[in-house]
Each structure stands twice: as C-alpha cells, then as structure tokens.
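Only a single protein chain was left out; the remaining protein chains are all shown in position.
Chain lettering (A, B and C) follows the sequence in which the chains are written, and residue indices restart at 1 in each chain.
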Amino acid sequence: MGGSQFVNPDDEQYAYQIGVMIAREGWILLNGGRASGIMEASAKGAKDNGGITIGILPVDDADWASQYIDIPIVTGIGMARNIINVLSSDMIVALPGSAGTISEIAIALKYGKVVILFRFDAGDWLKPFQREGKVYFTNEITELRALIKKKLEEISHNKKRCLW
Amino acid sequence: MGGSQFVNPDDEQYAYQIGVMIAREGWILLNGGRASGIMEASAKGAKDNGGITIGILPVDDADWASQYIDIPIVTGIGMARNIINVLSSDMIVALPGSAGTISEIAIALKYGKVVILFRFDAGDWLKPFQREGKVYFTNEITELRALIKKKLEEISHNKKRCLW
Amino acid sequence: MGGSQFVNPDDEQYAYQIGVMIAREGWILLNGGRASGIMEASAKGAKDNGGITIGILPVDDADWASQYIDIPIVTGIGMARNIINVLSSDMIVALPGSAGTISEIAIALKYGKVVILFRFDAGDWLKPFQREGKVYFTNEITELRALIKKKLEEISHNKKRCLW
Partner (left out) sequence: MGGSQFVNPDDEQYAYQIGVMIAREGWILLNGGRASGIMEASAKGAKDNGGITIGILPVDDADWASQYIDIPIVTGIGMARNIINVLSSDMIVALPGSAGTISEIAIALKYGKVVILFRFDAGDWLKPFQREGKVYFTNEITELRALIKKKLEEISHNKKRCLW
C-alpha cells in the first residue's frame, strides 16, 4: 500500500522493485487495484516478473482495474474496501502515502496484522505497536525481504500452535 | 452459488461437475469460500481438475476458507460480501438454495449481470429478466457450458463497443 | 421497502398511508433514504404526521437524501447498505418491487427477521418461511398495523426470555 496521488517518483520506483521481489519469491501481491501511484507501480513490477496480482477495487466496475492486475475483486463499497485489503493479506508493506495509507496501517494494526513501513515514518502513534513486534521500519529491499520471510514463518508457526 | 445447508446430494454432485467443467474450460471459479454445501462441492470439482478457485469470505479470518479455495478474500463484512461475489463475477450460475441464494440472484440482476439457474426455479419475479435476456434456465451441464460461452462472448463484444 | 422506479401510483399511495400509520403509532420509519418511489412516499407520509424518519443511503453524500428524511445515514457502500436496512429494523414491510426489493426480503429472512408483504407476492420460495411464522401477507393497512403490533410484542417477549 501507499499513495495513489502526488507520488514521489523514487517511491514509485521502490514500489516497482518491491513488486519484482514479491513475484520472484513466489508470493501473491494484493493491493487496491487501481491504475495509479504505488498500486500500479507495484503491480507492474510483479507482472513484469511473472507474479500473480490481485486488486481489491472500491468501485463497482472491473474496468477500473490497472492492466497489471490479474484478478480484480470488485467490491462497490468504496473506501470500506480497505478493510478487505488488510484482512486478506498475511502482511502489509506500506510505502509513503497520506490519509488513505494511514487508515490502512491503522486498520491493519487494529486487526493484529504485521505492518512493515518502507521509507515511511507515519508517526509516534506507531511506537506501542513497534514495541509489541507488530510494526517494523526498513529502507532497503533486501532487508524488507528478510523481514517478510521471518514474519511469515512466525505466522505459520503460530497458526500450527492454534490448530494442534 | 447455491445452498450452504440442507443441500440435496444430487445438487452437490451437480455442483462438483460444474466445478470440473469450469476448470476444464480454463475459467476461474469464484464463490462464497466456506467449507459447506454447493460452495465446497464446486470448489472441490475445480481443484480436482487443476482449476483456480477464489472464495469471498464473510468472516474476518482466512482459516474459515474451504481447503479447496486457492485465494481466500477475507472481507469481515458478513452477508454484505454477497455483493462482492456478484460484482466480481462475469456471470452467475445458481443452483438450488434458499434466502441467501435468492438474495445473490436478485443482487446480480440489480447490477445487470447474467444469471443462469441450474435445476432451480426461483420464482415468477424472474420472468421480466428472462424476457430481457438476463436470466436463463438449464438442467444439463453441456447446455450450461454452451450458454456461458455464448454469453461471455456477448459481454466481451459489448465491452469493446463501449471502449471504441 | 419497495420499488424505487416504475412504481404503480396505487402502491405509492399505499406507501404514503403506511408511513402515516407508522408515525401515528409512534414507531420510527427506516428506509433506503433516496428521493424516489416507495421510499420517498412512505417517508413523506410519516413526516406529514410528525413521525421520525431514518434513511440508509447507498452513496457517500447526504445531499442525496429525500427531503422527508430526518436522519440520513451515509454509508458509501452501495447496494451493500441493504443489509444495514434489514439489520437495523425490528420488522420489514415490503411493497411491490423488483430485484432490489426481493434481495432485501431474502436478506431479512436469512437474518431471521419477520417480513410482512403488502399487496405483493414475491414467489413460492417464501412458503417455507411462511410456515415458520417469518413471512406474512396482507392487503389492508388495518391488518398490517395489527400484525406489526403482535409481532413486536413477540420479539420483545423473546428478548426478555433471552436475557433472563
């Protein structure tokens, strides 16, 4: 996740590289699905490298999806779809953004998800979540990849403990 | 779509066969994602034949998904997720069901989608939609396949006309 | 609830009279809130008689509410707001309508609500619900009022049994 308007070209380039990395790891990229900003850049990075992309659209028409989205999920529920983005993801990576991105980070934390902020400090309110191991900050894609791998293993380990 | 409880074993068998057919045609199966009734049977049919399955879950936890669902979309919005099922599909196939299935058929028609009822007569209120070419009835899977193909071509043709 | 387009003038007149009756009984009228069809007629009937009206709007702007709505609830979730209409009501009265109205009746029954159909037969799929005492049919406003009173007493009685 990240901004959809007035996006810094550097951030868009990073979003593309994160999409590349996600595809190469064999992970699925899920985002807001529209043809703008961080969303489109990350989806393009994933598609250019054979990844699978899912877009959770706010509108009620699949024609709004970015051309780099394989599977548009058409919700028609407006910004309420941000909850679905968050709940459907094992982990959230947030690039710089404004109110929309902040709301997604906050919703993710409310639901107990892990959020990794990439070159983005969204404020002091994140500190208690950082202490609990729910929020991480990184500036490098190699570090991001390592962090995602580690946290995915923990999630998968915790799930097993719940089931057995 | 179709019933999730008290489902007739014949209907479950048909749901499985429809899942098989959808996978063999290379189409994506999207349903409500839970591990019961018509939903699970159709997803199993698709997965047993190499298909891709998407489940739009009403709850806020992916662990509720059927084991035959590849991609669980976790909405947390309860029965309101039925709107997403409908909007995300190019076409709706409805097997026998009760109030939940009727509501999905009605929502689909409200949004102008094509609905094919399989061995299911959901009432006289469908007649005006049948006259408009939005509702079809069939009892046979070969006929269902032909009907889906024909209507998909029309949708794709209409889309082109909109864009050009 | 009831149709929003192509509404029979008789039905609109009945909707108005039902709004009048609801206001006189001191009940709150809740509907879809827009300025058309059965919705607007019933809200006008209630407001002309000092009632309170709530409108659950599909759009993201309160300016779409009918002038006869006191309290617009602005959802921005499109047709998914029909679930909120149903869940927020103690009882549903349905006048003739098409797919939108059918979907609301079906959602109400899925959630175990009582639905009274006024001069409207929405199909054979309602029969099992009629046998369970969840669906009623009536053609007269005096009978409708008596029926609502009786079912409200039962709901209130059942709630007490749950709590004690």
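The definition used in the following text is that contacts are C-beta pairs under 8 Å (C-beta built on N, C-alpha and C of every residue); 3 or more make two chains touch, one makes a residue touch a chain.
Because the structure is a prediction, the values reported are computed rather than measured.
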* **Contact with the hidden chain (one of C:V7, C:A23 or C:I77)** => C:I77
* Asked: So which of C:I54, C:M79 or C:I102 would be touching the chain we can't see?
  -> C:I54
* Residues of chain C in contact with the chain that isn't shown? -> 28, 54, 56, 60, 62-63, 71-77, 80, 83-84, 87-88, 111, 159
* Asked: Of the residues in chain B, which ones touch the absent chain?
  -> 60, 76-80
* Mind pulling the chain A residues that touch the left-out chain? -> 77-80, 83, 98-100, 102-103, 106-107, 109-111, 122-125, 128-129
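One rule holds in what follows: only the chains that are shown with their structure count from here on.
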* Over half shared or under half: which fits the residue numbers at the contact of copies chain A and chain C, same or different? -> same
* Using the average of all C-alpha atoms in each chain as its centre, how far is it in Å between chain A and chain B? -> 29
* Approximate Å spacing (C-alpha centroids) for the pair chain A, chain C -> 41
* Asked: Multi-chain contacts in chain C: which residues touch at least two other chains?
  -> 77-80
